[in-house]
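Would you mind keeping the following structure in view while I ask a few things?
One protein chain is absent from this view; the other protein chains keep their places.
And then chain A:
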Amino acid sequence: MSQEPLQNILLDPDDWEMSYHPALDFVFIDDEPAFSWMDDERPFERSQGMSSTLENSLEDILDLDDVDFAGSRAPMKLDDVPDTADLEDTEAEGDGSDSEEEDGDEDSPQQQAVDGIENMVLNFLTQLSDALPDIGEDDEENEKQLAKPAKIVLKIADRKKISEDGTPATRSIRFPLAMKGKGASIKPIAQFFRVADLAHQALIDDIPTTKRDLFYKDVPLFKSQRVVDGLVDDLAATVQLGRADLNIRASSKGLLCGSSFSIHLNDDAVLNATDSEGTLIPVAEDIARFDLKEDVKWILIVEKEAVFQTLCRLRFVRHPSLPGTGVIITGKGYPDLATRQLVKTLSDNLPHSIPILALVDGDAYGLDIASVYKYGSQALRHESSKLAAERVHCIGVWASELPCLGIDRDAMLPIAPADEKKARAMLRRPADKLPQRWKKELMSMLHTRRKAETEILSTVKHEALEDVSASLVQGRSPRSHPLIQYLVSKITERVEFLSSLS
């Protein structure tokens, strides 16, 4: 009985993907507490050189068992995966205490990422080899060990949990799965390591890749883009680095408008934004620096692309009633990394007299988008300090202001169950992540069971605007778009407020 599983364990040495082999029926020996890769007691030294790390550790593991069977070959596809014959040669190489490695960038994020990934793999292999029965040992002992079930546990960072005592929260991927009969249980580990492997590859080859690329490398394994997205973020959180440090680039989605803005890229190209069209915001890694050519007086972030296009078409950045020119940004809904990084950079570098305003829908999702810019997202909470721009100020659309604009309550949309759920969840947020105004609007939204979308501003009749109190409408020309008037008054008000503070 102990012989059979052994034969099945033989992995095709070229098949370094951890695809599930139906005959792989591991019967594990007594389990020991799983190592967290973050533990300090690692059974092997961490060497400084990139490729030599794996060779050494491999050799260490093999030494433990003193047996060479094909299954112990590293699952990572490295050009220099050692043959068994090479092991003796590598024994003399740096065993970790050698800090004079040629790289010199041992502390670079790339190096850190590579080391982190490799350590995780080694941890896994250690658990794997420990769990396998030893050949050549006393059968009786083996029988006893085989009788007890065992498992492999992979600890990775849990981005959703808040850490209690400062140590990052972790979750575990187990093999076999905690609940019986849940299906191909090797899949989570396979997916995770595939992502880790591709990231490792990208780091070593120094060829950046994107999340989309990763997904298309093995569609049958991943099945959906979302899985890849989640694992990439998990991997980044586990090695405690940013996604860009894994050499996985973001693709850009956000748009920018305003001719006073120009972006200097790393390859010396210059992107000049225009007043009437959107320019795609490049990823942060490509940007050398920003340039504000004129005296920019305001920054406006809008949630909806449609609103952005309208403002562009109407050349809003050059509107005469505004205190000066500005820049309009849209993330097209929930913003991607590049857009958030742009906003953060502007927030960090612009003087405080320049307001950064957000125009979002008057519903729970709109406010959530504003909170992503302002406080950071749940998914990337570990990167909040680099991405959250607290300066962002939400200017609407506020449902409570609509009656002043002559918009009938009945013109507002009824809330959907999803809106309600989201609003209730947001109301549970701590006070430092939920401004009083937002809380009031969310409660009002739940109570009236209505929400205000940005489009509703277009339904304001011109006659109604005649009667509106002067404080809300300023410098109106006879036929301007209601959205323009709304924004002009809000922006002017805020600019005046901030300049009165300084």
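Basically, contacts are C-beta pairs under 8 Å (C-beta built on N, C-alpha and C of every residue); 3 or more make two chains touch, one makes a residue touch a chain; residues count from 1.
The rule is short, and it goes like this: contacts and distances are computed from a predicted model.
Undergrad: Which of "WD repeat-containing protein 61", "Sodium/hydrogen exchanger", "Nucleolar protein 11" or "tRNA intron endonuclease" is the UniProt protein name of the chain not shown?
TA: "WD repeat-containing protein 61"
Undergrad: Just to verify: which one of A:Lys160, A:Arg409 or A:Lys433 makes contact with the chain not shown?
TA: With A:Lys160, A:Arg409 or A:Lys433 as choices, the missing chain is touched by A:Arg409.
Undergrad: Check each of A:Asp115, A:Asp336 or A:Glu420 against the chain that is not shown and name the one that touches it.
TA: Within the whole complex, the residue contacting the unshown chain is A:Glu420.
Undergrad: Out of A:Ala169, A:Ala411 or A:Met443, point to the residue that touches the absent chain in the complete complex.
TA: The missing chain is touched by A:Met443.
Undergrad: Need a quick check: the contact residues on chain A for the chain that isn't drawn.
TA: 409-410, 414, 417, 420, 424, 427-428, 439-440, 443-444, 446-447, 449
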